[in-house]
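Below you'll find the structure, written out as structure tokens, and then a few comments.
Of the protein chains in this complex, one is absent; all others appear in place.
Coming up: chain A.
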Amino acid sequence: MDTNDWVKTQLEELSQSSKQYEDRAFYLALLALVKEQQQRLIQSQGEVDGRTWNPSKW
């Protein structure tokens, strides 16, 4: 299992099992943050690849 997938599973669990309401809200928001981090990592890596592949600079 990929580290981020493991983190997401743990956060989903914590967002349901934590006793305090604010804690459940926190872990749910943290889960959304990790998903956005992953999305941004994919997009940024894609942009680096795309810009590096620049035939006009060959």
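We take it that a residue touches a chain if its C-beta (ideal position, glycine included) is under 8 Å from a C-beta of that chain, and two chains touch if they have at least 3 such contacts; residues count from 1.
Note that contacts and distances are computed from a predicted model.
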Among "Nadph-quinone reductase", "Branched-chain amino acid ABC transporter permease", "RNA polymerase sigma-70 factor (Sigma-E family)" or "Phenylacetate-CoA oxygenase subunit PaaC", the omitted chain is listed in UniProt as "Nadph-quinone reductase"
Where chain A meets the left-out chain, the residues are 3-4, 6-7, 10-11, 21-26, 28-30, 33-34, 36-38, 40-41, 44-45, 47-48, 51-52, 54
